[in-house]
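Here the complex is missing a single protein chain, while all its other protein chains stay put.
Our next item is subunit A:
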Amino acid sequence: MTNLDLSKPTSDAAPAGTPLLDVDDLRVEFRTRTGTVHAVNGVSYSLAAGETLAILGESGSGKSVSAQAIMGILETPPAVISGGGIWFEGRNVLEMSAEDQRKVRGPGISMIFQDALSSLNPVYSVGFQIGEMFRAHRGMSRKEARKRAVELMDRVRIPAAARRVDDYPHQFSGGMRQRVMIAMAIALDPRILIADEPTTALDVTVQAQVMDLLKDLQRETGMGLILITHDLGVVNEVADNVAVMYAGEIVERGTVDDVFTRPAHPYTEGLMGSVPQVEAKGGRLQPIAGQPPNLARIPSGCPFHPRCARRRLGAEAAPGRECSTDVPPLRLVVPGREAACHYSEEVLGVRAP
């Protein structure tokens, strides 16, 4: 299932067997009157058909912004895509005309959002909003579109779909609303579905149902799934690969099993330590000290160094690996694993090369 070729340098051109999506050195800034906020600073990843890539990070780590850049729905201004490329099926989305970009949204790449209540228009029935996909992209009549909407609502397992198609979003429960969002997003069989915190606003039992539904749909259609979340449990259950973001950069990535069992970056290590675990029952949780950085003033060197328990400053540091001055590149640490830390080998407990 995992087609992500992690041994290649991240900034290279598309690898063999062109991936569905290739994000290369993406940079997004928000230019405001009070200064420039660097939300995404050189993010690269690729996604293959049928793959589930989790992008993990705190609020403000740039995970949603990079997804919105891929969708082409960033508000510009204030946002500016200041560098990099986004290749979808071999075409650079950023160089497409606005109209071509629009045609990718829906049948090519689709997206669901965290809060389904505010993400659905309150004044139109759910059937109408799902049907809009067919009307806008396939030129279907309103009546046909409504019929397709019922089929889709059935497909995402909304009970009594035919009866509820003309109901409004506020008449549905949270889980059902998210299913409506999913029905809308998969209406045109997209190649890629980006799910931006799809379960954060739902209660736990419903979360599992929604994730199961997403996985089932992925199995049926073979679409690539980008799962943006800060929920480690969800990542562990459904994702193949994970990219951990911090301060607008990917600081570590690899397969979920590897990253979760043996983190190679102190930030990932910190995340794992702050999650309650059954084996460690009774022990204290170890929060990461400090606050995520202000993206208008990202710390010099490694952006994580002010909070890092393993940082080496001044004379302690190896030459060229001073944490507050030398920027650690995202590099291959062990096969299948990249991390942006000068001392990843130490974190992993392997011998430095």
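We take it that contacts are C-beta pairs under 8 Å (C-beta built on N, C-alpha and C of every residue); 3 or more make two chains touch, one makes a residue touch a chain; residues count from 1.
One rule holds for everything that comes next: contacts and distances are computed from a predicted model.
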| item | value |
| --- | --- |
| Candidate names "Tripartite tricarboxylate transporter TctB family protein", "Integral membrane protein", "Oligopeptide transport system permease protein" or "TonB-dependent receptor"; UniProt protein name, chain not shown | "Oligopeptide transport system permease protein" |
| Candidates A:S66, A:S119 or A:S344 - the one touching the absent chain | A:S119 |
| Contact footprint on subunit A, counting only the chain that is left out | 71-73, 75, 102-107, 110-111, 113, 115, 118-125, 132-133, 136-137, 168, 170, 181, 184 |
